[in-house]
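For this depiction, one protein chain was excluded, whereas all remaining protein chains were kept in their positions.
Take a look at chain A:
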Amino acid sequence: MWRGCRRLWWARSQPARLPRTPPADAGSGPVGSCGRRAYAPPTERKRFYQNVSISQGEGGFEINLDHRKLKTPQAKLFTVPSEALAIAVATEWDSQKDTIKFYTMHLTTLCNTALDNPTQRNKTQLIRAAVKFLETDTVCYRVEEPPALAELQKNEWDPVITWAEKRYNVTIGSSTSILGPNIPASTKETFVSHLASYNMWALQGIEFVITQLKSLILSMSLIDRHITVEKAVLLSRLEEEYQIRRWGNVEWAHDYDLCELRARTAAGTLFVHLCSESSSVKHKLLQD
């Protein structure tokens, strides 16, 4: 099955494809005389281009890998509306050495998702999926014991909830029951109408950040620049951090997950900001 997939993939000669996290570097590890196994998933591609550059086309900015234009996994031309985003994607491609590691190229993945829309959701469905997270929001679910953790949750998560309630003029609250907090419909309406003000690309990014942080409130405070990415990730992983402080840190699991979460959240936030901003330079006359 994988050989067939690989042949199909090579036949289309896609420079980019939907990155899947490969479970292991089967190509670079000790392989021996048998070579690559037949059932090993397609691993990283070798870097086949020297230069990465940006050009401006009709729909926006495009990426050129050695005179070849970058395309999405569904063979559409890769165009982004913002120049800064194009530069960031080009830097991602340029920073690949020897092999292309798709699982590190988060901005490219997000742009591919926004362009292809593989789940084929429209704006309302995206917003509904995002607001649905509010019912199971991480910062609203509290524990009762151990008391140290309950205290930590109260001290760290309550300010964020208060900020969100004040900023959006809603009631959220928190709860220790298994059913979760009772979110009034007016709160959900407010968030729905707030999210509707973002364009489709930014919404894909917002939904991605919410899925990573498992919290709508933390994502909104991140998008509104109330907290930094590191702080948002820390708040999202509060219980894990508490257990790490209690029982110790395991580098190959905890740090690995932490770096991956930070990378994805930072990519999502940057994506949202770059897709929803428009900058203009106004020169003021120097006064003598």
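Please note the rule applied: a contact is a pair of C-beta atoms (placed from the backbone, for glycine too) under 8 Å apart; a residue touches a chain by one contact, two chains touch by 3 or more; residues count from 1.
Here is the rule we go by: contacts and distances are computed from a predicted model.
Per UniProt, the protein behind the absent chain is "Protein FMC1 homolog"; the candidates were "Protein FMC1 homolog", "Tubulin delta chain", "serine C-palmitoyltransferase" or "COMM domain-containing protein 1". Touch with the chain omitted from the figure is made, among A:Asp94, A:Asp116, A:Glu135 or A:Glu239, by A:Asp94. Of the listed positions A:Asp66, A:Asp158, A:Glu240 or A:Asp255, the one in contact with the omitted chain in the full complex is A:Asp255. Checked against the full complex, the one of A:Ile161, A:Leu216, A:Val229 or A:Cys275 touching the unshown chain is A:Val229. Within the complete assembly, residues 24-34, 37, 40, 53-54, 83-84, 87-88, 90-91, 94-95, 97, 101, 104, 106-107, 225-230, 251-252, 255-256, 259-260, 262-263, 266-267, 269-270, 273-274, 277, 279, 281, 284 of chain A touch the chain that is not shown.
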